[in-house]
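Only one protein chain is missing; all other protein chains are in place.
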Amino acid sequence: MEILVCARRVPDTSENEIELNSAGNDIERDELVYSINEPDNYAVEEALQIAGKAGGQVTVVTVGGEDDEEILRREMAMGANQGVLISDDAFQGSDGKGIATILKAFVQKGKYDLILTGVQAEDGGAQVGGMLAAMLDYPFAALVNSIEVLDGKKLKIGREIAGGNREMNEIDLPCVLSIQTGINEPRYVGMRGIRAVASVPIPTHGASDLGVDPRAVGESAAKVKRVDYFVPTLGKGAEMLRGSREENVDKVLELVAAKGGLK
Amino acid sequence: MARIFAYIAHKGGAPDDTAAELIAAAKKIDPSASPTAIALGWGAELDAVCATLRASHTEVWKIAHETFAYPNAELIRKALVKVLPAGAIVLVPHEHFGIDLAPGLSIKLNAAFVSDVVAIEGVEGSGLKVVRQEFGGQVSAHVRCDVLLGAVVTVRPGAFKPLESAAANGTVVDKSADVGALAAGRRYLETVIAEAGDVDITKFNVLVSIGRGIQEKDNVAIAQELADALGAAVSCSRPVVDAKWLEKSRQVGSSGKTVKPKVYLACGISGSFQHLAGIKGSPFLIAINKNAKAPIFQVADVGIVDDILEFLPELTNKVRELRSVAAK
Partner (left out) sequence: MLEGIHSDARLASWLVQGHALFLFLHLLGVICFAYIVSQRLVPLLRAERDPRFDRPLARLGKVFKFWLGQWKHPRYKTAGTVHLLIFAGFILLAMRAFTVLIVGVSPNFVMPGLSGEAGHVYEVATDYAATVVFLCMVFAIVRRTVFKPARYEVPAKFGKAHKADAIFLLSLIAILMVADSLFEAAKAAAQTPPGHVAFAAVLSLPWLLKVSLVSVSLPTLGGLCFAGYLVHEIVFYFLLCYRPFGIQFHVETSLFNVYFSKLDRGTLKPVKWGVSDEHLDRVKSFGVKTFEDFTWKHMLDFYSCADCGRCSDNCPANAVGRPLSPRFITIKARDYAFQHNPMFGRWKNGTPLIGSIYSDDEIWSCTTCGACEEECPLLVEYIDKIVDLRRGMVDEGLVPQSMQKPLKALNSRGNPYGKMEKKKADWANATDFQQICQVKTLDKKNGADTLYFVDSITSFDDRMQSIGRATAKILDHVGENFGILGAAEKDSGHDVRRFGEETLFMALRDHNTDAIKASGVTRIVTADPHAYNALKHDYKDVPPVEHISQVIAREVKSGKIEFRPVDDGAAVYTYHDPCYLGRHNQVYDDPRDVLDAIPGLKRVEMTRSRDRSFCCGGGGLMLFYEPKEEQRIGVKRVQMAAEAGANVIVTACPFCMVNIEDAIKVAGFEGKMTAIDLTELVDQQIARESTAVTKEAAEVPQEYVTGR
């Protein structure tokens, strides 16, 4: 089974303090540390487990620049057979649809049975997987938290739905799945493993290699653009309620209701 | 102004709360508009939903198809593509179904897509200005979406105050026939219900979280009663798990679960950074603790210095009172 995982390098969620920069129009990027988007890592682990059982190869692809190669190497250290970088100046500033367009061109150059993405990245878009599937006309499922290979043509998958329940579906191959965290326990990738793949060549594809029309992607084609970042004003420390117990209870109830806590 | 549609999620013959929220969202896009509700389903349940929707929407599109007895996004997407006009703006709740449906829908409609919107500022030219959050809610962003050719917009549940356009007395338009035959590469099999004791605290919007202040296992019931009254779940900090008063799956923290509720009641929790690390998305944090100097009061929105063993039961009673009043 040929599996493709679309991954992305993002500022790490737990090792950064996201703050606005002094100009107030972007986040402070100077001291950010980056790593692979966590759901994408779960997707790679899942791909490795599927390939381990059903046989096959795992390819990890990312759209970006030289800096993004490090996540490809990390996933190769984890066990992925190949990492591919898609890079072109024309791709800069692409919105979700632009990325999906680029990935679609890449997919069509190969022959993949299964395409996995993480459910969402740090911008919470949760879109590339679904868009890619629609462009390819492949069946799609989001928030997948279990995969069972039925045969070379079908999978049985579980989707995470409300209340901790799981929606079981049968889906035809080739398909696109967006993977939710917790689907498995990713293996550890140590510093040693990463060093071992430090010099493995990573093929790079540009717009012409993929046959992507530059006008369809990039900043100019993007329909969704972020204007700025800002932080809504927050109070300092808790507002302490000093009333009687009964008064405090009433106030708490009021606040809970106001914040949408009463369903 | 483009026509606005609202995808109505429903269960058991009643529309989800998000239906009213989408009306509010639609009003932010076009104050004069009343979104057209689209309800897909089957049988008596669907009829009941549409009947309810008439009260709040001027137009309700009903699409009945046997395969919609259980909402399969792959099939529903195909149906929507057949009935939606070009250039429409479609609002969808951003939850497990919307995430599944919406991105692909935007491609098939050749419309723009913007997701998990928490606020809408309005339209300027062909640009819809919205607010989104990034980095787990640590920052917000103003985003402009070009809606000239239409858009699919997913809206964060709970971000918009529900608006009922009372007594709209709308019409139900049956669009079922326009859909025709439907087939998809994905077929629904069944829903596996989570084990009763197996609560996934990460799925709850409200958490009643307890720490050592609960003092003993028998007192956990106090928190559970409040959670039941609120429709919330009981979560906890590590010491409660270590003391075996709750199971590990209830733990919030860097070595437990990461939760992103809307409201977090920290009861008898001191607020160690390991615990706080598990709370993302800046929920409204109410802290109740006997110790006025507990670090939790630095990060909470509202704080009360009191004994949770006394405070929580009173809060529970008040919630129950409120519910019984509302039900009448």
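For reference, chains read A and B in written order, and residue numbers begin at 1 within each chain.
What we mean here is this: a contact is a pair of C-beta atoms (placed from the backbone, for glycine too) under 8 Å apart; a residue touches a chain by one contact, two chains touch by 3 or more.
Not measured: the values here are computed from a predicted model.
**Q** Which of A:D67, A:D151 or A:E185 sits in contact with the chain that's absent?
**A** Once the missing chain is taken into account, the touching residue is A:E185.
**Q** Going by the contact rule already stated, which one of B:L80, B:I107 or B:A294 would touch the omitted chain in the full complex?
**A** In the full complex, the listed residue that touches the missing chain is B:A294.
**Q** List the residues of subunit B that touch the chain left out of this view.
**A** Subunit B touches the missing chain through residues 212, 239, 242-243, 248, 254-255, 270, 272-273, 291, 293-295.
**Q** Which parts of subunit A are in contact with the chain that was left out?
**A** These residues of subunit A touch the chain that is not shown: 12, 14-17, 31, 33, 35, 78, 185-193, 195-196.
Going forward, only the chains that are shown with their structure count from here on.
**Q** With centres defined as the mean C-alpha position, give me the subunit A-subunit B separation in Å.
**A** Roughly 21 Å, centre to centre.
**Q** Which of the residues in subunit A end up touching subunit B in this complex?
**A** 11, 13-14, 16, 18, 20, 27, 96-97, 100, 119, 122-131, 133-135, 138-143, 156, 158-172, 175, 178, 223-232, 234-235, 237-241, 245-246, 248-253, 255-257, 259-263
**Q** For a test of understanding, state which residues of subunit B touch subunit A in their complex under the given definition.
**A** Of all residues in subunit B, those touching subunit A are 17, 72-74, 77, 95-97, 99-108, 112-116, 129, 132-136, 138-146, 158, 184-194, 198-200, 203, 205-206, 230-232, 254, 262-263, 265, 277, 282-287, 296-306, 310-311, 314-315, 318-319, 322.
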